[in-house]
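For reference, the structure I am asking about is given below.
The complex is shown incomplete by one protein chain, all other protein chains being positioned as in the whole.
Entry: chain A
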């Protein structure tokens, strides 16, 4: 496939994007909305967007992603989409009976300038039901921006403070991660004895079990009353600056709940930081169980360090994931040679470069708003030992004969990943397992007969 990447000196393209490492805002907004219990995400635009987002989510999670569309055609595009949205709200409550509709805009409704707050106010909303919204024009940011915007929408519409002293409970904004990751973060916090409210929470929604009956709204997702009560919590942990920080800031302004920004808890350092934030915030001790888990990770790192120490790695994906992952790879003694995200944000390059500098790693290339074409050109100039990123990386992996560890979104050619965490200490073990074993499989495959060994 990559015979089309021009050979010769590196000269990355200056216009447009070739082979994106991102997609557009509404997908992230749809995913965030699916993390509210009983919510039907609604795409305010033409049908294609909604179909594409549902398809992309379905492919990654291997679960149905339900969402409705305003079904714009030329009329709505010329005269405005207010009529379509009002009709949609009425129909959605009548046909699909959700507790809440989370509307996100698309390029089209943004360009024609539909005023969502006004349209929602003028709509018929049944007693006890909610309609919230987020502005998610696709010509700005990426799916991560859209996820963040819907998180902001959820806080703005639903979180409330009753003014009393804050409860001994923790809010967690998990960032754009798999349900398996959200479950792992919840487990750690529960292990520390702190009640928590996580939203969005796609556990038991996008990794829903197959039980006796099928429910259009699975049992998972953050309950609206819990989201409302998050305004009464003592502390918010915002995991991932790109996907969670702004929502936490709004909650702080609106309800006075202090928000602590953290990295996604991927890797030992970031998981430590999560646990310490809970410890400091609530004055609890770190339980022995977590100490044991951490010890197992360190023990495993020692058992395996010679497999990956000094190996070069190219990492691509969403900024919050890539930042945390890069930190962990440095901890493992690996050399992040190329680090790239499709999402914009100047801080990305600064944060990664600082990490590399601190570790004394020189000669790496870092880029925000890059694409896989850029990455491939870099790799063609100087290859790496390992590639880490989503399924689209498989073509570079094949063309350049580099092993690939799949992590991030979307992963469309492997199963089980949405249920398995890369966060927390268990996530550390899983990542070490994937990285080590991938490199060892490679070594076995390449070994000459006389070098083929039972013990590695």
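By definition in this document, a contact is a pair of C-beta atoms (placed from the backbone, for glycine too) under 8 Å apart; a residue touches a chain by one contact, two chains touch by 3 or more; residues count from 1.
Note that in this section contacts and distances are computed from a predicted model.
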Complex member absent from the view - protein name from UniProt, among "Nitrogenase iron-molybdenum cofactor biosynthesis protein NifE", "Ferredoxin-like protein", "Branched-chain amino acid ABC transporter permease" or "Probable aminomethyltransferase": "Nitrogenase iron-molybdenum cofactor biosynthesis protein NifE"
Contact set of chain A toward the excluded chain (per top definition): 1-4, 6, 11, 13-20, 22-27, 40, 42, 45-56, 58-59, 62-64, 66-74, 76-77, 83-85, 87-92, 94-97, 106-108, 111-112, 137-140, 142, 208, 210, 212-217, 342, 373, 392, 395
